[in-house]
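Everything on this sheet refers to the single structure shown next.
On to chain A.
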Amino acid sequence: MAIANYLYLSAILFTIGAIGVVVRRNSIVVFMCIELMLNAANLAFVTFARINSNLEGQVVAFFTMVVAACEVVVGLAIIVTIYRSRRSASVDDASLLKR
Partner candidate 1 sequence: MSLLTVIGVLPLIGAIILAVVPSKNSELIKKFALGVTLIVAVISILLATGFDKADTKMQYVQSNSWISSFNINYAVGIDGISLVLILLATILLPIVVLATWNESDSGRWGVKSFYVLILALETLMIGVFAATDLFLFYVFFEAMLIPIYFLIGGYGSGNRSAAAIKFLLYSLFGGLLMLASIIGIYVISGNQIGATFDLAQLAILEIDNQTENFLFLGFFIAFAIKAPLWPFHTWLPDAAKSATPGTSVLLLGVLDKVGTYGMIRFCIELFPDASKTFTPLIITLAVISIIYGAFMAIGQSDIKGLIAFTSISHFGFITMGIFAMTSQGMSGANLYMVNHGFSTAALFLIAGWMMARRGSSTISDFGGLQRVTPVMAWTFFIAGMSGLALPGLSSFVSEFLVLVGTYTRYPVAAVIGTLGIVLAALYILIPVQKALQGPTTPGNENLKDLNIREKIAIAPVILVIVIMGFYPKPVLDVINPTSAQVVTNAGFTDPLAQVSK
Partner candidate 2 sequence: MLQTSANLAWLIALPLFSSAILLLIGKRANSWGHVMACIVSASTFTIGLVEFFAMQSRSAENRAVTQKLFTWISVGSLNVDAALLLDQLSICFVLLITGVGTLIHIYSIAYMSLDLDRRRFFAYLNLFIAAMLLLVLGDSYLNLYVGWEGVGLASYLLIGFWNQKPAYATAAKKAFVANRVGDAGLSLAIMIAFATFGDVSFSGIKEQTELASTTQLTAIGLMLLLAACGKSAQFPLQSWLGDAMAGPTPVSALIHAATMVTAGVYLITRSNFIFDAAPTAQLMVVIVGGITLLFGAIIGTAKDDIKKALAASTMSQIGYMILATGLGPIGYAFAIMHLLTHGFFKASMFLGAGSVMHGMKDEVNMRRYGGIGKFMPITALTFGLAYLAIIGVPPFAGFYSKDKIIETAFNAGGSKGLLLGITTLLGAMITAFYMTRVVLLTFFGNERWGHKDEPAESPALMLIPIGLLSVGSVVSGFFLARGEALVHWLEPVVNPLKEHHSGEFLSPIIVSLLTLTAVIIGISIAVNKYRSAQADLAPEKVSILTTAARKDLFQDSINEAAFMRPGQSLVGRLLKIDYLVIDGLVRAVGSVSLTAANKLRTLQNGYVRSYALMMVIGALALIAVIWSVTA
């Protein structure tokens, strides 16, 4: 299988994530979409590491995973707090700040 296909896959995953953020209302799902995008980037890193025959990309992938984990911690904390205040996880409900 041509290595370029991994890149295409990465792009597709990233696109799905990006679109998901725009179309989904549930904040958890939106958040998962962002994680998907991060992982798409990871995939791209790893693929490029392969293409470039060096390890830097793979190292990056590990870093990314750690960072993503941190993000989950912070993100869920925020989402949960909001859910407790509002009894809703819909991102559309949080739209008091505008104009």
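In picking the candidates, the idea was that all candidates are chains of the complex that A comes from, given by their letters.
Keep in mind that, in the parts below, contacts are C-beta pairs under 8 Å (C-beta built on N, C-alpha and C of every residue); 3 or more make two chains touch, one makes a residue touch a chain; residues count from 1.
None of the values given here were measured: they were computed from a predicted structure.
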Fill in the blank from the handout: For chain A, the touching partner in this complex, picked from 1 or 2, is candidate 2
Handout entry: Complex contact set, residues of chain A against candidate 2
Key = 18, 21-25, 30, 91-92, 94-99
